[in-house]
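To start, the structure under review is shown below, and the notes come after it.
Only one protein chain is missing from this complex, and each of the others stays in its spot.
Labels A, B and C are assigned to the chains in the order they are written; within every chain, residues are numbered from 1.
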Amino acid sequence: MDAIEVGVLGATGVVGQQFVSRLARHPWFRCTWLGASERSEGKAYKSVAPWKLSTSIPGSAADRIVQACVPGQGPKVVFSGLDASVAGDIELAFAAAGHIVVSNARNFRMDPLVPLLIPEVNADHLSLLGEQRQAKGWPGAIVTNPNCSTVVLAMALAPLRQFDVRACIVQTMQAVSGAGYPGVPSLDILGNVVPFISGEEEKMQSETLKILGTDGGRTPYAAAVSAHCNRVPVLDGHTITVSVAFEQKPSLEEIADALRNFSGRPQELWLPSAPQPPLVVTEELNRPQPRLDADLGGGMAVTIGRLRDCPVMDAKFVALGHNTVRGAAGAAILNAELMHAEGLLV
Amino acid sequence: MDAIEVGVLGATGVVGQQFVSRLARHPWFRCTWLGASERSEGKAYKSVAPWKLSTSIPGSAADRIVQACVPGQGPKVVFSGLDASVAGDIELAFAAAGHIVVSNARNFRMDPLVPLLIPEVNADHLSLLGEQRQAKGWPGAIVTNPNCSTVVLAMALAPLRQFDVRACIVQTMQAVSGAGYPGVPSLDILGNVVPFISGEEEKMQSETLKILGTDGGRTPYAAAVSAHCNRVPVLDGHTITVSVAFEQKPSLEEIADALRNFSGRPQELWLPSAPQPPLVVTEELNRPQPRLDADLGGGMAVTIGRLRDCPVMDAKFVALGHNTVRGAAGAAILNAELMHAEGLLV
Amino acid sequence: MDAIEVGVLGATGVVGQQFVSRLARHPWFRCTWLGASERSEGKAYKSVAPWKLSTSIPGSAADRIVQACVPGQGPKVVFSGLDASVAGDIELAFAAAGHIVVSNARNFRMDPLVPLLIPEVNADHLSLLGEQRQAKGWPGAIVTNPNCSTVVLAMALAPLRQFDVRACIVQTMQAVSGAGYPGVPSLDILGNVVPFISGEEEKMQSETLKILGTDGGRTPYAAAVSAHCNRVPVLDGHTITVSVAFEQKPSLEEIADALRNFSGRPQELWLPSAPQPPLVVTEELNRPQPRLDADLGGGMAVTIGRLRDCPVMDAKFVALGHNTVRGAAGAAILNAELMHAEGLLV
Partner (left out) sequence: MDAIEVGVLGATGVVGQQFVSRLARHPWFRCTWLGASERSEGKAYKSVAPWKLSTSIPGSAADRIVQACVPGQGPKVVFSGLDASVAGDIELAFAAAGHIVVSNARNFRMDPLVPLLIPEVNADHLSLLGEQRQAKGWPGAIVTNPNCSTVVLAMALAPLRQFDVRACIVQTMQAVSGAGYPGVPSLDILGNVVPFISGEEEKMQSETLKILGTDGGRTPYAAAVSAHCNRVPVLDGHTITVSVAFEQKPSLEEIADALRNFSGRPQELWLPSAPQPPLVVTEELNRPQPRLDADLGGGMAVTIGRLRDCPVMDAKFVALGHNTVRGAAGAAILNAELMHAEGLLV
């Protein structure tokens, strides 16, 4: 198979760097185009991307000349790591010009015709694309992945839909890398907790229900979700604690079995970025922990631990996912892998 | 008024150091006796207490010779910062020998005849002491203060009892100083979250209901409490997020008013350690934060912020307290102040 | 004595907040004027100063209306916490308009006619002011305090001038609060070290020699200084390690005595902010440490420890000072106290 050429919108930011780094060693995709703001246009990538990853800047990208984010140029398939302040207009222009935009930005996530995709959870939401094309008049398409804390919750709840989740209270302890660069000032977070992240609770509450919903997410899942979002001095890895109530109360064993046996299209298709299994259930008393568990499954698995009875709701547990992998660039790449496998990138 | 002589059991540990430090500048109490393990007996305090506070070791304590924790010696009133592994036997021996033990240890907290005291919340639980003396046959007494995370929750819920709290889900982000010294290894917590603290969730769930209960705590408060306890890389200050449901659902304004107007015996009596007011309600979007708010009211106030509707329960908010002040030594000293004001230290 | 009215230039920044906070409880000075950028002009201080201190915003400042930094208004004496990007022009304008500017900014520090003052070290440099007034034609004046890491080194070296310091190699581990707000991004410093601070090594190397020099600093001290500057994940307190060589090699005891006996005009005059003593020499093996020692002497003392032989130079030691107190606002306030005591604020 020939490599599929792809580009990256917003390539110089932290999410963009993640795209560039992961695509450099991807078996299917070859990144041949890097787009960023006008400030960076015409310059070598390495000179305008303030590299923040512990892996070196890929040789294939270092000297590539950065382009402006103007549609019609570059490969048909583009990943978007754009900041929300500009993603709306640019992604729309690219879709309208025939590009397939696989986006990490929040702008189109709640659009009823745009899939908010977690391939293990709602691969069927890709069926929206036909309608999207027709209604929007785009020769291209837009597909999104969820917010970095939402994905951890949605993946943990997905296998529990069989017990009819009625309500869920989730509290997050989110890593600073989720805020990009420069992001959170050190004076705010060193040895501190900030119990507020702008817009985050609303995103978790609405995105989760769209993801778990039916009819491409247009019928949201019928549960109540309440989120408490906090920033903590952790580099990578969002930890969440969850209490959940069911219509059909299962035993803890049934819940554990449902989590352990959870699997989806990416596992079935052995997509390159698919973690096997997607959910890792740990029995250890004090896990998951971001430093020890965020990299499981190449950063694409979600780890769940401390499953136990909840004195107020039915059950409670801890879940953890890598926010810049499963919660950003890795998520979008898995989305593109699924789309390719389903013949939707042509 | 003459100073009241007091001693400290477990004076060399981190809680013991807090007692020594705070008592050195107390207007009523004078610390004249320091007890510790046999290893430290007969040595100067400064040579056996590995000082961990940012205030200097008090001159009045530095050269004091440490004694063994043997009852019958030292002042009638002793504060206990003993580790739970030894506190049970030693505190019992001291009470049996006629000492009044004002303890921060967990051993007797759930004893039905021992007050688990927060002076603003359940000053009336001191009425247990007569019965305690009779039933136990102690010429002395034992009074305890709650666990360092429980006190934050219990103070926040106390003014809401008027709306009949039905259930509450609380999640904590606890500072490392709560684990004593050496406590949490840095390899476990630097840039990490540990979603488990042994016994902590059970303590929060049971102690809260005793504190808010009636008949000296023997009739626990009739609400369901579920706790998720986490350790985060913060030095001082436990932050908690709370969702709460009521039998008589109040408006957010009514809740805010109840919190703001909360006051108790310590405020009424102007006890030296009493914060005025005990609960600080902040309107700022991203507060309370441990680094900025833990020291409010000399570390004795609890700060509450982000009061808002909860999509699952009725309301949710963030609360914060200083775990080694309001959650340990400061709490016990306030207990002793109340007991003195009520004539119970004689 | 009537309070001396003072103002603060750059009142909304982190250094400005330190000025406001410390002046609110100052026995001599009363802060009655707050200046900031046009963006803040006309607004209540509390609404434009993103408060970053663990002490509350002073009641006397919270509702004060912020003014533009235009000279001729406000009190004669103004403290400057301005950013270097604007301090040059504004401070000059204020001095030219008759204000006495006591500045923490770096812009005029190396001006041969501007005292770079540490009251314990070079109080005599204030004699430059007459010449400054004449040569510059300013009815007012400018006095500066050193960079936050320089002051720790200069105070440690000052008493050693009697042994003729020949050379000194210093390495710093600097707190993030030294970089202001937003300052250092958390992604850069959490669990990390950044071995570079722009311009800092040059400042330490040049400012130290001016401070220790004669003729108001116009004849720099004749020693070679080499600095390695690093940022570490510490909130407050700059730690430095120093190796020093002398023309007249003293014994370690002689060095320790010189440090211990060091004292200056602030101590002699019992200035309100003067630490007694200015240098604290500790014998403890693993001290000073920022968390435990930065607040010594109200944050105005410098702590020195681990004095020992250096296999390459003559002696080596560790020193520590509070960077936002002795290294910023506290330093400027001590400068103003000395100037007042010397009759130079009229």
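Basically, contacts are C-beta pairs under 8 Å (C-beta built on N, C-alpha and C of every residue); 3 or more make two chains touch, one makes a residue touch a chain.
Remember, predicted model here, so these are calculated numbers, not experimental data.
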Of C:G59, C:G137 or C:P311, the residue touching the omitted chain is C:P311
Selected from A:H99, A:R265 or A:R291 as touching the chain missing from the view: A:R291
Just name the one of B:A97, B:L190, B:A256 or B:L344 that touches the chain not displayed here. B:L190
Name every residue on chain A in touch with the hidden partner chain. 51-56, 190-191, 235, 291-296
In terms of residues, what is the contact footprint of the unshown chain on chain B? 14, 52, 176-177, 181-191, 233-235
In the complete complex, the non-displayed chain touches which residues of chain C? 167-169, 171, 173, 188, 191-196, 205, 224-226, 228, 230, 232-235, 239, 241, 243, 285-292, 305-306, 310-313, 316, 318
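Going forward, only the chains that are shown with their structure count from here on.
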Give me the ID of the chain with the smallest distance between its Cα centroid and the all-protein Cα centroid. B
Distance in whole angstrom between the CA centres of chain A and chain C is 47
What whole-Å value do you get for the distance between chain B and chain C if each is reduced to the mean of its CA atoms? 39
In chain C, what residues contact two or more other chains? 52, 190-191, 235
